[in-house]
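Of the protein chains in this complex, all but one are displayed in their positions.
Chain IDs A, B and C follow the sequence of writing; residue 1 opens each chain.
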Amino acid sequence: MAGSTFGTHFTITTWGESHGKALGAVVDGCPAGLSLQESDIQAYLDRRKPGSSPFSTPRKEADQVQILSGVFEGKTTGTPISLLIPNTSQRSSDYSEIASYYRPGHADYTFDAKYGFRDYRGGGRSSGRETAARVAGGAIAAKILKELGIGVRAYTKSIGPVSIDPARFDPDAILQTATAMPDREADERAREWLSSCIEEKDSSGGVVECVISGMPAGVGEPVFEKLDARLGSALFSIGAVKAVEIGDGTAVSSARGSENNDPFRMRDGRVVKSANHAGGVLGGISDGSDVVMRVHIKPTPSIFRPQDTVGADGQERTVCIRGRHDPVIVPRAVVVVECMAALTAADLLFSNMSARMDKILSFYGK
Amino acid sequence: MAGSTFGTHFTITTWGESHGKALGAVVDGCPAGLSLQESDIQAYLDRRKPGSSPFSTPRKEADQVQILSGVFEGKTTGTPISLLIPNTSQRSSDYSEIASYYRPGHADYTFDAKYGFRDYRGGGRSSGRETAARVAGGAIAAKILKELGIGVRAYTKSIGPVSIDPARFDPDAILQTATAMPDREADERAREWLSSCIEEKDSSGGVVECVISGMPAGVGEPVFEKLDARLGSALFSIGAVKAVEIGDGTAVSSARGSENNDPFRMRDGRVVKSANHAGGVLGGISDGSDVVMRVHIKPTPSIFRPQDTVGADGQERTVCIRGRHDPVIVPRAVVVVECMAALTAADLLFSNMSARMDKILSFYGK
Amino acid sequence: MAGSTFGTHFTITTWGESHGKALGAVVDGCPAGLSLQESDIQAYLDRRKPGSSPFSTPRKEADQVQILSGVFEGKTTGTPISLLIPNTSQRSSDYSEIASYYRPGHADYTFDAKYGFRDYRGGGRSSGRETAARVAGGAIAAKILKELGIGVRAYTKSIGPVSIDPARFDPDAILQTATAMPDREADERAREWLSSCIEEKDSSGGVVECVISGMPAGVGEPVFEKLDARLGSALFSIGAVKAVEIGDGTAVSSARGSENNDPFRMRDGRVVKSANHAGGVLGGISDGSDVVMRVHIKPTPSIFRPQDTVGADGQERTVCIRGRHDPVIVPRAVVVVECMAALTAADLLFSNMSARMDKILSFYGK
Partner (left out) sequence: MAGSTFGTHFTITTWGESHGKALGAVVDGCPAGLSLQESDIQAYLDRRKPGSSPFSTPRKEADQVQILSGVFEGKTTGTPISLLIPNTSQRSSDYSEIASYYRPGHADYTFDAKYGFRDYRGGGRSSGRETAARVAGGAIAAKILKELGIGVRAYTKSIGPVSIDPARFDPDAILQTATAMPDREADERAREWLSSCIEEKDSSGGVVECVISGMPAGVGEPVFEKLDARLGSALFSIGAVKAVEIGDGTAVSSARGSENNDPFRMRDGRVVKSANHAGGVLGGISDGSDVVMRVHIKPTPSIFRPQDTVGADGQERTVCIRGRHDPVIVPRAVVVVECMAALTAADLLFSNMSARMDKILSFYGK
């Protein structure tokens, strides 16, 4: 089966391995007439780029995107947009050893089980580098949303035991801190925590929160293509995500209905909610409030301690992973979460356009 | 957009409203030669049927399924299986009042925002009754899995503050307790909790856990159609689900790599894992361990206390919901979770069949 | 694989066998607010109903459609519309013999080759009766098109050697003649031809032509989802169709460019074409002219002459088919062609709504 395409109306197809010649994405279904240039996309890729802090892999990748199609005289044409990101730092020799065994917490074993063999260089297709292609495509989705007055913002909510304090929320800090936390105090403590992880040859998990603001009510389909179901699919498709929450998330299981229901109120002649436990989705359809989601990301599986595993020869052994690895994935995952949310929202905004006969008639001038 | 179909190779399309003539599902892509009769499906529907305990709505629905196509002489033919469940208890008068306002926590407002009007009888398409159709189809998926030696089992893990104790895990209790808890002590405490909720005209949330056992390694696609991404989509498509966890789930965000990685070992000449923090999925592909997932379900939004809301006339008002409503959705959601997991697994097991050239050649006798 | 669903935005899923309990369709993606009742659909089904002329099978089927979901207070709700057509005339005994051999020109052998066995009663799923479900769904598509000012009209163009004369084109005759020809003289000659076919225990092929008028320019997607590619898929999915033509069709292969190109002209301030060799499609996108297509339908394979074939026992034998069979499929296929064209057009009209950024902004009030 295929499986490298996301979306129905606005789609992204990604391709590429960690140590192949290049990575890329094809974005199809992008409407014509959107102003777009490589710098729009590069700004997103730069947020994901490794090598910018002591907590990300020292691998240097320029991650320079090229638009190969779908844009003419600075505007999208409605035809597929092909995005290419050459791989420039492919020290495959680092990975020659790991061909011989299955790294715990990685997809080495499962790829072999599925395909009979694998591109072992840097994890091949299962590498986090694949998400660079998603970010390139997601930047286009984000630009469409922006024109519609919809913003998508993700940030690190916690790393290991360190959480941000909402009272100190500083949006500027997201792009300025090494942890992508919107709280400079928490960032400092998180960096200390990560230093201790590195010292102990260990790694840490964390939480990314993402908010879509300005989403009109009515977006999402009632049954299998619910807004939250599509977001769930989008977010769990990011390699290290092990839990997804919408709105109050896990807290709802210990809540009572009287606490969890959001009252409707009128404001400026419009229906609004005076609380948002639901996270902006009721019955799978956006309710006009912020769409709020959180993902729980596992600690980087590549740690430098000795670990028990099995070799390709079927022998048990103890291994010690080498190479270039982040002690935490979370800060670099922030922009990936943002982009997957943007891709989901754009797709559902387009699908929603044929929901009502009166609007279809008006669209076609009847 | 459509949105009422789930799956690519093995698909289910559901239709029907809470108070329409009937509900149903079309299952397409079911392989030929599976022995199937209505009783196979009825057994699953009976687990979801209301009216069997003080904690489920007193609405009486026979939920008798009819197979209208796709089965000949007791076996599936490979063509679509149409399943029909007549609605027999449609006391629409109960719902006439709610046409006039938006119930908090329900999809009334969002349906109106999307479609311009709604079938207000019992929530229409957004009613939990829609899941009866999923259960009917999921029973077929479960039967296919069973023939492949794969079991799917869900149960209530917690209701409000009451959680099961793994040390007391009793699988027989799942079908015997009113709460679907595999722990009779916890069941008793949960029932007390629910009685107090009813007394206080309130409702409760809870957690359902589901385990797929016997899943071969190699199932799931590496990028957007990951096993966990598909499960995420399947589970979030169930109305009241606000969080989904795979394996250790939310706990991974505060874990370290050294704790979270599952070591590989050899057992009986096969690669196994000596722990299962990953919940049976690595890189989106099954690793041969149990696939473990949890969903957090919100408290029933229909509570009998006065609530603030807005009327269809755009006036703020206080309302008091009447009718037949469960104080907790969790016990009846158990079989729905199980069925969505089964539908997901069957679909990915089929898609996996074309993953390797050698197996394709052997399939076609080359 | 599934395969019983057509469309992406406006979809139809059909189910049911010739001699099962019922046939049906689920239409998903129908916009909310369309006025719809069973009589809208019944009018189309009645055009396809057998038993109304000496040239159609004497099998009597009421083909009474029931709407089971998706309509509330006379209007579509935006949720799936389930359509049910009970089978009332199931003389399965007629078919008991054909279980034992493969009828030439039928799908008996290929179903066995694919599935290992088959529902042999009346052809099971491969029966022309499956198209009743398409007609039920297509009637809804046609109603949507009508509101958009788009008409779809099919008719018999030829039966065996008898073709209509465009000079005598009489649209009223389509619904009044036994052959569905818009030319009463041709109808008479075609009936004579069919009588001679019956006498000789033989059957006849023919041609159905279909015209979509009022289609706005710009509908269809440039590469794989071209308007003509979707129509080709739709029309070849009708059992007996062996060729599909768009516009001048097969004639283009012997034409020159100077003859085949349609000049553009201005009329009433709009771009029009002064010829329509292209059949209303350029580069896969509608050009504002009539969309014109023709399908070539093979003679009914069920003939009452002795035929050579092979039995289920692997022995060659000569067989003589009995039962109820039309000497020509063409007249009853007319409404099926119309409906498949309508389903295709509706789907692409909806997909086209997200083609331009300016129109998306305006749709969402920006």
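List of remarks:
Note that in this section a contact is a pair of C-beta atoms (placed from the backbone, for glycine too) under 8 Å apart; a residue touches a chain by one contact, two chains touch by 3 or more.
None of these values were measured; they are calculated from a predicted model.
Listed by label, the shown chains that the missing chain touches in the whole complex are A, B, C.
The chain that is not drawn here is touched, among residues A:Glu17, A:Glu61 or A:Glu245, by A:Glu17. Between the chain not shown and the residues C:Ala43, C:Ala99, C:Leu175 or C:Val271, the one that touches is C:Val271. Residues of subunit B that touch the chain left out of view are 8-10, 29, 31-34, 76, 78-79, 144, 147-149, 216, 222, 349-351, 353-361, 363-364, 366. The chain not displayed touches subunit C at residues 1-6, 8-9, 14, 102, 104-107, 109-111, 113-116, 125-126, 130, 158, 160-161, 197, 202-207, 216-226, 228-237, 239, 241-266, 269, 271, 274, 278-279, 281-288, 296-303, 305, 307-310, 314-316, 351-352, 354-356, 358.
With the whole complex as reference, residues 1-5, 7-11, 13-17, 20-24, 26, 28-29, 32-33, 66, 68-70, 72, 75, 77-82, 84, 114-119, 121, 124-125, 350 of subunit A touch the missing chain.
Just so we're on the same page, only the chains that are shown with their structure count from here on.
Taken as a graph of touching chains, this assembly is fully connected, with contact between every pair of chains. At the interface between subunit B and subunit C, over half of the residue numbers involved are used by both copies, so each side presents largely the same positions. Distance from subunit C peaks, on a Cα-centroid basis, for A.
Between the Cα centres of subunit A and subunit B there is a gap of 26 Å. Annotation: 44 Å between the Cα-based centres of subunit A and subunit C. Per-chain Cα centroids separate subunit B from subunit C by 38 Å. Shown for subunit B are the residues in touch with two or more other chains, namely 1-5, 8-9, 14, 114-116, 125.
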